[in-house]
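Of the protein chains in this complex, one is absent; all others appear in place.
By letter and in written order, the chains are A and B; residue numbering begins at 1 in each of them.
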Amino acid sequence: MSIEFDRKIHKTLEDANLQLAVYTATARLKDGRTEVVSPAELPDYQELRTQAHDLKKHVMENLDSYLEEFERNVEAHGGHVVYAKDATEVADFVVGLAKERGAHLIVKGKSMTSEELDLNERLEHEGLEAVETDLGEFIVQLAHERPYHIVGPSLHKTRYDVADLFTKYLGIEREEVPEKQTAIARGVLRKKFLAADMGISGANMLVADSGAVVLVENEGNIRLTTSAPKVHIAVAGIEKLIPRAQDLAVFLKLLARSSTGQRLSVYTSILSGPRRPGEIDGPEEFYVVLLDNGRTRLLADRAKRQSLYCLRCGACLNACPVYRKIGGHSFPWVYSGPIGAILTPQFLGLGHEPALPFASSLCGACKEVCPVKIEIPELLLSLRGEVRKAEARDRKNLLERLSFRLFAWIMTHPRLYEMAGRVAAATAPSDNGAWISKVPALMNFGPLRTWLSQRDLPPAPRKSFRELWRLR
Amino acid sequence: MSRDHILHRIRTALGRSPGQAAPELPAPRIRIPLVDMESRIASFRTRLEQLAGRVHLAATPEEARAFVADAIAGKCAVASNAPYLVECGIAALPEVRSGVTDRAELRELCATMNFGITSADYILADTGTLVMISSPREARMISLLPPAHIAVVPRERILTGLDELFSLHPCPSGETSSMVLITGPSRTADIEQILVRGVHGPGEVTVVIVG
Partner (left out) sequence: MVDQLMPQVGIAMADVLERLGYRVDFPEEQTCCGQPAFNSGYRAEARTVARHFIDTFEQSEAVVVPSGSCASMVVHHYAELFQKEPATLSRAESLAKRVWEFSEFLTRVAGVEDVGARFEDVVTYHDGCHSLREMGIREGPRRLLARVRGLDLREMQPAEECCGFGGTFSVKFAELSGAMARTRIEAILRTGARTVVSADPSCLMQIQGVLSRAGAPVRTLHLAEVLASR
């Protein structure tokens, strides 16, 4: 793996406080989920998953048609749709509109898509003030960091970290009590909401038959972002579509439960178009920016297309024994956890971090909890195969390939295999039958040495099974 | 133009032609359970109280009014233009400002009042949820800006859950720019997993069910 990846993993594993924070935060979310999807609480859970999977599959396989339907309906309700190929086009549109409207202050709702685009950076570069309003995002924005987890962006920060950030950037007296810190943020952000010229959100789902944007949250910042300013822009990947508003009866039963263990998030907003005649508040202008940024490439890969079904609930992160140890910042891109491990190589190329698909024990916990049944382990295996193919083509990692060729050769020649076994047993270090923590220097290299860095080795038995069997 | 470019890429990826319709989908999965009203009320109460919301049962609109008057005594409140609030006499309470239709004025009020009082279009029993449809009768900000939210709802509006809601409103966007499902007080656990209520939205939610 790259030195960077190795270093980040090591650093996280060494940080006892961070280990505890990540493990307990994810435990809470994971246990919450288990309770609310249990057969006693949600007897239809497995059926709902299948439904959600099938609906997403259907939409992905007919995406052009659903996008056009969505577009028609957004416009029918007085909104506008903009298609954007990449981050630049999104930023160009937002900046252009801001300039046209004389907008200076933009409030933002939590959006992984926006993180993917580094949108804030570009906005700030153009002299616009873009303020993240989700408390966790607000904190990481001050820290100039990426979110740590899809649902809990600041789960790696202690109250002391927050106190440091607030004192430094908000010019207030130091405050270390979380409830008070929250109140401070509330006060600061309230002013921003009420003064903002534009609000930018993501979208959890886009509804084709309604031209609607569906947003879920617990704080209320998204409602404020999408209701207070005169202009609302929703930036969403093209894969966020679902066919019909009525399908929300399936998706909304799965989303919050999978994400945080809530039956529903505190606020679920179904928004379409600017405010209607007679409505007292709401935006005057409504835009949905439909983003490609590599999604059409994923769409073309039949086997891996299912990666696009993702609802960004974070359940796979909470279930993953690897994520729960290495945390969000060990991952090379904005998307972390199991879904990040399959999206990153597909969006940024296998070469970005070739070891990423291998950073998994393939335990399958992610697949078990995914509300849309994405087969993450299978996709990881597929990506591993692709990495090896690329290595063969580029003549890299030849030694390992050779070892596996040798492995295959030995395993198809039983007598060779048996002989190899006898040699290994004869030369293996013995510790009177006890497990071995050290081996003689001559043998102590490569995989053997790496194994021993973490755990002992079993003693080599005097006779193999086949030898014993022959004596039976 | 990016639109054509992206749609073209999609069609190529999927082997589809322009104008090609999507195959028909099976009907949406809507399963409405049979639950009597008393059970619905009990369920709603359990769920909302689990989330630190409050539920008060008022036998009559007068009782509802008395409860609200008591709750807001000595404080100030902004109420929506819901006819039901008028019917209950709540809109006319001395502490209540109501009948506002100007956006800026309403926002100013919502930002300064202690309470936001609304009715609700529906209640969802199985999740402890208020359904708020933005309309001339119900503005968005009233259930959002003030630190405390009181909703006064006649029991007939209590539905079993999401399935029933979407069966009655298969396309909310046809009627409104905003349908919001409110399930309990605003909350976050972003700092050290410590639960804090009233982050941006109201930290207190009280629902008065009438009838």
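Heads up, the rule we're going with is that a residue touches a chain if its C-beta (ideal position, glycine included) is under 8 Å from a C-beta of that chain, and two chains touch if they have at least 3 such contacts.
Because the structure is a prediction, the values reported are computed rather than measured.
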{"item": "Contact set of the excluded chain (shown chains only)", "value": "A"}
{"item": "Touch criterion as defined above, residue of A:87, A:170, A:300 or A:362 at the omitted chain", "value": "A:362"}
{"item": "Hidden partner chain, residues of chain A it touches", "value": "1, 9-10, 13, 19, 23, 321-322, 325-326, 355, 357-365, 367-368, 378, 381, 384-388, 400-401, 404-405, 407-408, 410-412, 414, 417, 421, 424-425, 434-435, 437, 447, 450-451, 453-458, 460-461, 463-469, 472"}
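The rule is short, and it goes like this: only the chains that are shown with their structure count from here on.
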{"item": "Computed distance of Cα centres, chain B from chain A, in Å", "value": "30"}
{"item": "Chain A contact footprint on chain B (complex, rising order)", "value": "1-3, 5-7, 9-14, 16, 18, 20-23, 25, 28-31, 47, 100-103, 106-107, 111, 126-129, 134-136, 139-141, 144-145, 162-163, 165-167, 169-174, 176-194, 196, 198-202"}
{"item": "Chain B partner contacts - residues on chain A that touch it in the complex", "value": "21, 24-25, 28, 44, 48, 51, 55, 58, 61-68, 73, 77, 83-85, 89, 133-136, 139, 152-155, 157-159, 162, 178-179, 181-182, 185-186, 189-190, 193-194, 207, 209-212, 218-221, 223-224, 227-228, 238, 243-250, 252-253, 262-276, 278-282, 286, 290, 292, 296-297, 299-300"}
